[in-house]
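First comes the structure, then the notes that go with it.
The complex appears here without one of its protein chains, the remainder shown in place.
Chain IDs A and B follow the sequence of writing; residue 1 opens each chain.
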Amino acid sequence: MPDYAWPDQEHRTLIGKRITRVDSPVKVSGQAKYTYDVHRPGMLYGKVLRCPYAHAKVVSIDTSAAERMPGVKAVEIVQKPNANIHWAGDDVVAVAAVDEPTAEDAIRAIQVEYQKLPHLVSDAEPPQGATQEEGPLSMNDIDDLLDNQVPNRQIVEKIQQYGVTEKPTEDKLKSFKSSGANDAVLNALREATVHPEAASRPKSNYEKAAAQTVGDPDKAMAEAEVVSEGLYGVPVITHCCLESHGTISEWPDADHLLTHISTQNVSGIPGQMAEPLAIPASNIHVHQDHVGGGFGSKFSPDRWGIFTAQISKKAQGKPVRIMLERDAELEVAGARPSAYARVKVGAKRDGTLVAWQSESWGTGGPGGGGMPPIPYVFTIPHQRKEHTAIRNNIGPARAWRAPNHPQAAVLTMCALDDLAAKLNMDPVEFFGKNLDITKPRQDIYREELGIAANLMGWNEKWHPRAQNRSGNITRGVGLSLHTWGGRGHNSDCDLTLHPDGSVDLKLGSQDLGTGTRTCILIVAADTLGVPMDAIQLEIGDTTYPPSGGSGGSTTIGGVSSSTRRAAVDARDLLFAKVAPTLDAQPDQLECVNGRVGVKGDSHRSLSWKEACAKLGAMPITVRGTNPDRTKPPDLTNSGVGGVQMAEVEVDTDTGIVKVEKMVAVQDCGLVIDLKTAESQCYGALIMGISYSLFEEKVMDPTTGRMLNANLEFYRLAGFNDIPELVVHMMTGKGYDERGVIGLGEPPVVSPGAAISNAVANAIGVRVPFLPLTPDRVLAALGQKAGA
Amino acid sequence: MDDDDPNLKHPSDKQDNSGVSRRDFLKISGISVAVPLVAGPQAVMAAGQQVPVYGPGKVPMEFTINGKVHKASLEPRVTLLDALRDQFELTGAKRVCDRAECGSCTVLVENKPVYACSVLAIEAQHKAITTVESLMQAGKLHPLQQAFVENDASQCGFCTPGFVVACKSLLDKHPHPTPEDIRRGLSGNLCRCGTYAGIRQAMAQLSQKGA
Partner (left out) sequence: MRPFEYVSPTTKAQAVSLLGASWGGTEILAGGTDLLALMKDDIVSPKRLVNIKNIRDLRGISSSPQGLRMGALTTLADLADDAGIKKNYPALAEAAIEAASPQIRNMATLAGNLCQRPRCWYFRNGFGLLPKDETGNELVADGDNRYHAILGNEGPAKFVSPSTIVPVLIAYEAKIRLEGPKGKRELPLEKFFVIPKSENEREHDLGPNEIVTEVVVPPVPNAKIAHYEIRQKDVFDWPLAVAAVALKMQGSNVESARIVMGYVAPVPWMSPEAEQALTAQPLDQETAQKAAEAAVKDAKPLSHNEYKVQLARVAVKRAILKAASGGAA
């Protein structure tokens, strides 16, 4: 059996080093082609007429004027009369025209009559008595739960408790599976009690989504020596990908579709387009070179992706492009659910956590949503938790980098930090003291806490709350812990060795700018002992072996494992061909520095090219797969720990918060490329600062519209809002041998909590909700009069 | 409105102006008072002189982009950004906000950085337009681009060309920029992946070396 295991430290030439990203040159020179940049011959420009109301029924649509316009090639009614629309900005009619101005004119010429219906766009605390018991679940409810990334365990509990309104078909189950349902959910659905009569039950805006009790929380809380109560929360924010969502579809012939799409999920797109287009998935060719951000919002073809194909068909198969405008991108193409909670948490005088009680609520738009995993990281022995999901008309939620975790971190770590303050304990000591209930990662956290405290200069900077104040400028520090799974997804790759020594590698994966291309090449080059630029890597196309979607920090584990297995198999096949020439057994051979030779005998070797010439006339192609139990060991793993600390400066006269420094200490098992891994952490800290200080999807109560669907009032942190950032990756013994674990999500979890805690440390009171804007900070300071 | 006023028959009111009906177009309040239109194509009388009128239909235009002449027939409402991207396949400048808010479309006009999304193509004619595509010479990256590569200053890369042009212009003005120069000079560009740390390192490296 070949040895697929990751090489140990002294046998790695590239893995774990700081390697420069291979896709940088095309990006810095403007040559990288994104879907938005693809200009197909004869391409038509699509535009979408969007509903201006948050909740409405389509009464009538008149597209005749648009259809008569010169240059308009197709008009597609997406939502027909009588359709109910549940959020402003939802698509109603799409058109395609010879150029963009003409398409805009056509949209303006369409008349739609709506009947306005009452809407709710608030996610404020549910009024007393408004909450309805959850009833039997419709298949739409299940879709919504999955869209909202509600943990599978919670979905199973609901199904078992309430049953369903109809028996799911096998096709439906398959689609649930592709949306993230695990086998437990599918089995629960198969076995659920069916209550067809409940299908017509009117739905409240407020549903009790979770109620859990662990241990004896009442007794534990009564016996707790110190109890802290507080209100915490994070609003709905958007993904705000700089490259908006969009697709270009064309029909090379009547049965085959070619789609360029901005996606995190190249291999998964055909399967999702096949059914609505009524063609086999194998007839759908998807291609993407680069993607301008996804952050969890680009896994599906989207309705607009489907209708580019439908419009193209109407327009004799010509390419039709729809890229969302910025306002639509922010209104309809993804949002992170909000989460708020009243939390009560109790400890012994020595800081030992004993009891947790929370009443939480939040919205993921029409789907409501589930309870974030609280208390987060710390398994407090006695808990009572209730969560109310608010179904409203703000538009649908999508997975947002580390779904549910940033919310859980704020609700938990801020509550614990307030408790530490009440105990007069330094949070490093307090969190450190409770690490026993973070099993199995207590040792990781302990080591990381120490490193982070050193890098932050925590001992010099921390002070009891609101002390060390002079004048209106005050500083504070805060911390947070986080975790994430990150096991590698399914990935296949084909590696071909050619007799001339060239190597190519093909995967249907995608590089979100995380370093995926670079890491694949590192693994292949390290294994084959050739330079990275000797390997021709192709990704982003459905003609290549499929790889999973890039979500949940699953890509690196998947593609590195499949690449490693393919490269090892190819190498061993080559060894078998070369061994007779070198008068050695295949298992005596190694390939390093562009040569294939006998281990320990530098005289018996061939150049890579000479070695490959021994393949004969035909190239050899091997398929690498992850997971692959026939080719152990498991090269990927799950479950990381990270600690972050923030230092802030607050102007107590203006309420303006500036982050002064952040430290991220992060474990992700075996690091493939230290440089791009660190960049993931830097990026996550920056995104975290942005959502902690600035980001919020602002909805108008009267009109139900998003008020800040632009980049002037949907503020993203700028260059100057970012302070000194320190990133420390945990590597070496204890980490490397765990295998490869994903890194996209974990470092973006903690910034909100760490920054909020730093502000509380600085100003002496908790600002309950993110973002930490001047109005909220001043309100927390009690609107201190006087400048 | 006096729609029948023969003076209001507009010379440029051609049928290829599909977006607005002729009747709508004529409903420009006040123009009949202010502008005694005269016969003669593509011009109106204003203060006793003929002033050429362009559009609303397509107008032949000529641009000097990265030292090369490019021609296209465009409506006046087409922005420089859309002309670059859709007509000339210069897709380095990106359309992100399309409202002068994010910097992803940054190009140089007469050597000054501007937002191409907020410049009409028609007014960018006969001016020196420089896009990110011009920085690489003979297949070799500009030192600034090289510094971006070495310091991992791009992730998804969608904001990167705009940042590169903004940095180029900053360094042209201040070869050894101070932190304050950088603070001002890079304030007009936004990134979502969080590449500011890499860009800062790249700028630090260049400000020491001089670029």
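Throughout what follows, contacts are C-beta pairs under 8 Å (C-beta built on N, C-alpha and C of every residue); 3 or more make two chains touch, one makes a residue touch a chain.
Since the model is a prediction, treat every value here as computed from it, not as a measurement.
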| item | value |
| --- | --- |
| Chains in view that touch the one left out, judged over the entire complex | A, B |
| Selected from B:G92, B:P113 or B:P177 as touching the chain missing from the view | B:P113 |
| Of A:H86, A:R705, A:H728 or A:R766, the one touching the omitted chain in the full complex | A:R705 |
| Touch residues of chain B, complete complex, unshown partner | 10, 12, 17, 19-20, 24-25, 27-31, 33-35, 44, 46-47, 49, 51-57, 59, 75-77, 79, 98-100, 103, 106, 112-115, 117-120, 122-123, 166, 169-170, 183-185, 187-189 |
| Chain A residues touching the omitted chain (full complex) | 101, 104-105, 108, 653-656, 658, 693-694, 698-703, 705, 707-710, 712-713, 715, 717-718, 720-721, 773-775, 778-779, 783-787 |
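In this section, only the chains that are shown with their structure count from here on.
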| item | value |
| --- | --- |
| Of chain A, residues touching chain B in the complex | 20-21, 23-25, 27-34, 36-37, 39, 69-71, 99-102, 104-105, 108, 240-244, 290-293, 295, 323, 325-326, 512-514, 675-676, 678-679, 682-687, 690, 710-712, 716-720, 722, 725 |
| In the complex, chain B residues that touch chain A | 16, 18-20, 75, 77-78, 82, 85-86, 89-99, 101-102, 104, 131-133, 135-136, 141, 145, 148-150, 152-161, 164, 182-183, 186-187, 189-200 |
